[in-house]
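Here's a slice of the assembly, chains where they normally sit.
Naming follows writing order (A and B), and every chain is counted from residue 1.
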Amino acid sequence: MKTTILINCPDQPGIICTVTSFIHSHGGNVIYLDQHVDKQANVFFMRLESDFETDTFSVTKFKNEFEKNLTKPYQMKWSFSTDDMVPKMALFVSKYNHCLYDLLSRYNSGELKVDIPFIVSNHADLKPIADQFEIPFYHIPMTKATKAIAEEKQLALLKEHNVNFVVLARYMQIISTKIIDQYTNKIINIHHSFLPAFAGAKPYHAAFERGVKIIGATSHYVTEALDAGPIIEQDVTTVSHSHSIKDFIAKGRDLEKIVLSRAVKLHLQRKTMVYNNKTVIFS
Amino acid sequence: MKTTILINCPDQPGIICTVTSFIHSHGGNVIYLDQHVDKQANVFFMRLESDFETDTFSVTKFKNEFEKNLTKPYQMKWSFSTDDMVPKMALFVSKYNHCLYDLLSRYNSGELKVDIPFIVSNHADLKPIADQFEIPFYHIPMTKATKAIAEEKQLALLKEHNVNFVVLARYMQIISTKIIDQYTNKIINIHHSFLPAFAGAKPYHAAFERGVKIIGATSHYVTEALDAGPIIEQDVTTVSHSHSIKDFIAKGRDLEKIVLSRAVKLHLQRKTMVYNNKTVIFS
């Protein structure tokens, strides 16, 4: 059975040795190890992929002993997952379809090992795509007046379907604290600029106005501060004076969908850890 | 004789036809033409490289007739240059040497067709490099109290040597309006971030703090607004959680020197035009 362990704890000598010994002594074989120390914060991070004999391995027992022997003495935060878990991913969209198409194509091809219990949108425009891919689509309109109620409906859907994480595939509404608090570091957004440049609305217009020679896209975990959450992935493409705002938007679409999909894959592979509003992205 | 003409004027039908006919009828052959229309501002931009018979071509006569027949009726701003002109470039530096080394190596190799009458610095640290390349070096210290006087000295040097344009090769002082006004769109700076992100001091520290996955460098013409002038060239490189601020700075050095040198070359080849605080960069 293939497993992935993510750890962070105050840095101190001997952690790698201790953890790998522990896994070894419980019948596991470390097949990949990646670690990082944030020297400013004095925090140690590690990701381990290990193989255990499926027949004899007890997840419950392993987790209990890991917690007793390691997480407590080392003050670790940790997570343990087995590769047969298939997470549930909810998609939030508005009117733009390129990120949605890209994620659903990958899902249909088996590239994303995930369940998609539903797509939710504040507009009805993308329902045909949901139908095309046979995913349930919920149209929950949203105005200033109805935002609180609409978010209650969204939350109810998330709970009902035991959603593990949410992807905002060009969802054009701000997520409230009520939802963020329940899905901390579990809501992935794509912002259509090279953050922190051009946070907020209409970044391509702002980039055009400033006369930049490169535009970008940024995928990040959603936090209360708008477009200021931990960055997972960024990419850029060149532009010139000859490009109009419309050209920026068209070039940007290709960036956005690729950057968002990369971020979703990193999250799915449990290669991301968040600390101090920054990410450690394991390779 | 190879010549370069840069034009901008209100857009209207027939400009390309009129200008190329004019050149043709004055014995010139257009060997390269690049044009652009800023549709928002309704401004037409054009760059023409033309060949004239050196024996019979009179620059003065051509310029007079161009102005009478074209620039007035079309309300053109234009510049005319012949390829045998060698511009004078002054270098302003502080303590970092990588951009200076890069520019001087290119100058020594004949890659930059330019004269360098002098290097000026607010510190003495880089004098050995100036000596190594046999360029006069002026150490003009600068404190808050002495800034006005120091800038007078800088201006006097610029005037005395008939300097055409100034390159700030990691010069760590803010240039005053007094100098900017006399060298509008003729002072090229390198800023060590992907502007408009991280303008101002210590951009690598700010980028590290924000946890970006890509860092950049930006070369721009200096205007009164700090790090907000027309962008000439930008480039980026990837970073990760595993890079320290020191690593950012080291990776950034390579970006800075390449981006600055590209901008200097574009300026030298008269491939840049400025309009509305943005550049048109001809190919």
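Some observations on this one:
The rule is short, and it goes like this: a residue touches a chain if its C-beta (ideal position, glycine included) is under 8 Å from a C-beta of that chain, and two chains touch if they have at least 3 such contacts.
Nothing here was measured: the structure is a model prediction, and the numbers come from that model.
Of 4 total copies in the complete assembly of this structure file, 2 are presented in place.
Just so it is clear, only the chains that are shown with their structure count from here on.
Between the two copies, chain A and chain B, the Cα superposition rotates by 180°, quoted to the nearest 5.
The geometric centre of chain A is 42 Å away from that of chain B, both derived from CA atoms.
Taken together, the chain A residues at the contact with chain B in this complex read 36, 38-39, 194-198, 210-214, 216, 230-236, 240-242, 244, 277-281.
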